[in-house]
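Apart from one protein chain that is not included, each protein chain of the complex appears where it belongs.
Let's look at subunit A:
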Amino acid sequence: MTDSSARAAPAVDMRGITVEFPGVRALSEVDFRLLPGEVHALMGENGAGKSTLIKALTGVHRPTSGVILLHGEQVGFGTPVQAQDAGISTVYQEVNLCPNLSVAENILLGREPRRLGAIDARACRARAAELLQRIGLSIDPASTLDSHPIAVQQLVAIARALAVDARVLVLDEPTSSLDAGEVAELFRIMRVLRDDGVAILFVSHFLDQVYEIADRMTVLRNGSLVGEYLPTETGRLELVSAMLGRENTVLEEVGRRSQERAPASVPVLTARNLGRGGAIAPFDLEIHAGEVVGLAGLLGSGRTELARLLFGADRADTGGLSTGGRPFRPRSARSMIARGVAFCSEDRKAEGLVADLSVRDNLLLALQAARGWARPVPRRTADALVAEYIGKLDIRPADPGALTKNLSGGNQQKVLLARWLITRPKLLILDEPTRGIDVGAKAQIQQVVADLAADGTAVLFVSAELEEVVRVSDRVVVLRDRHKVSELDGADATVDRVMASIAAAHGEHGRAVAS
């Protein structure tokens, strides 16, 4: 593949691209070229400028300076429409489709087959079915999009990208919500398209995936180009150091989790027979002070649902909770916050942060809520706290006045985390705190979790990545099909055991065996 494509003229040639936002220089002088018939991975930490580069290419942002050549001709896209019309299709990390419309409509919106000036509904459904079949997705094109899980919606977005005869396909972290089977399916489709001569720009945080599919890699760091690499000639460690700009020791440091710790006599939170119909079957769970409990399971196994029940974000049908031996029924998130429970949502955009407020204001929100409106936080205390947590979590830019929406995903996640840490919770529930963020920020967040536990905070850590759950946790709770199937302690909590526990339950009638 690389042989033929190395000689071909670039499909996209970006030269000296600089993008500036008020107060932030997101990209400076970046060169990037994408050849026809290759899968080109764009790598870098959060805030490295990957998204910005993609948005400059797809017409969402206008570069402050630099030129973009598409098939040798200079282009300047003012809107995503112009980029699409020029043959650049994009699938974003967050599904950007209309949940209220049907699958077929979402695939074809804006380019529906028409007859006598009117949309031909039958032809639409047929064309959509054909495109869905091409990516091996068997769903009813007439069904409403929001009746499908996120992973399916993501594949629908890819079907939409196929609907235009795209010569450049941009996939911005399409795999972050897909399970292994779906990723394999996506890669199959990507290979087919690549062999058809489509130039594919692929962003993923999973190194395995990049090494499996990419023909070439470009690494960005802090808004600048680090270099272009071939996966066949570049080792993982070399790549990671290129991304991080330092020797990769952070990850190993966090690896020292499972030291012996005597559990406190009284659990911080105990759930008895807690459950909610359609969300999670009744389960028992104890979380002790200074303990990190991991929650592992496949997509849709009920991880988030369990976390939301514990936090009172959803109301339980059965069972109850108790703190310090006193039972109660979780009524609302507010009552749980009052009991010292904090919850970092998986969906940081919709449920966590106020994007239009500054980092400082976001940090102080939860603190003020905990104190009540009648007791304002003194300005000096507030400034000191904000500075402390910005430093502790290495939030970048380290400017309390920066608007949260201008921060990268990883830094937004850190702001959310810091916001809850300020309130000094007894139990911190982290739902996918590292999803869609880079290796460096991931390691920092894992380190923070380890430090918190050492200080006596109880942590419930939810993640789709087994290695991460196992590395961070003292105890791993395994979920499968909305049931708690096992609990693995200390030395038993290895990736293999967790995986076996998830797999053991499959296709069997009885509940899985715990350790």
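In this text, a residue touches a chain if its C-beta (ideal position, glycine included) is under 8 Å from a C-beta of that chain, and two chains touch if they have at least 3 such contacts; residues count from 1.
Operating definition for what follows: contacts and distances are computed from a predicted model.
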| item | value |
| --- | --- |
| Protein name (UniProt record) of the chain left out of view, among "Simple sugar transport system permease protein", "Sulfurtransferase", "Insulinase family protein" or "Amino acid/amide ABC transporter membrane protein 2, HAAT family" | "Simple sugar transport system permease protein" |
| Residue touching the undisplayed chain, where the options are A:D13, A:E45, A:E105 or A:E182 | A:E105 |
| Contact partner of the left-out chain, one of A:R160, A:R216, A:R276 or A:R497 | A:R160 |
| Candidate in contact with the missing chain, chosen from A:Q133, A:S147 or A:T381 | A:S147 |
| Contact set of subunit A toward the excluded chain (per top definition) | 60, 79-81, 84-85, 90, 92, 95-101, 105, 109-110, 112, 114, 117-119, 121, 144, 147, 160, 278 |
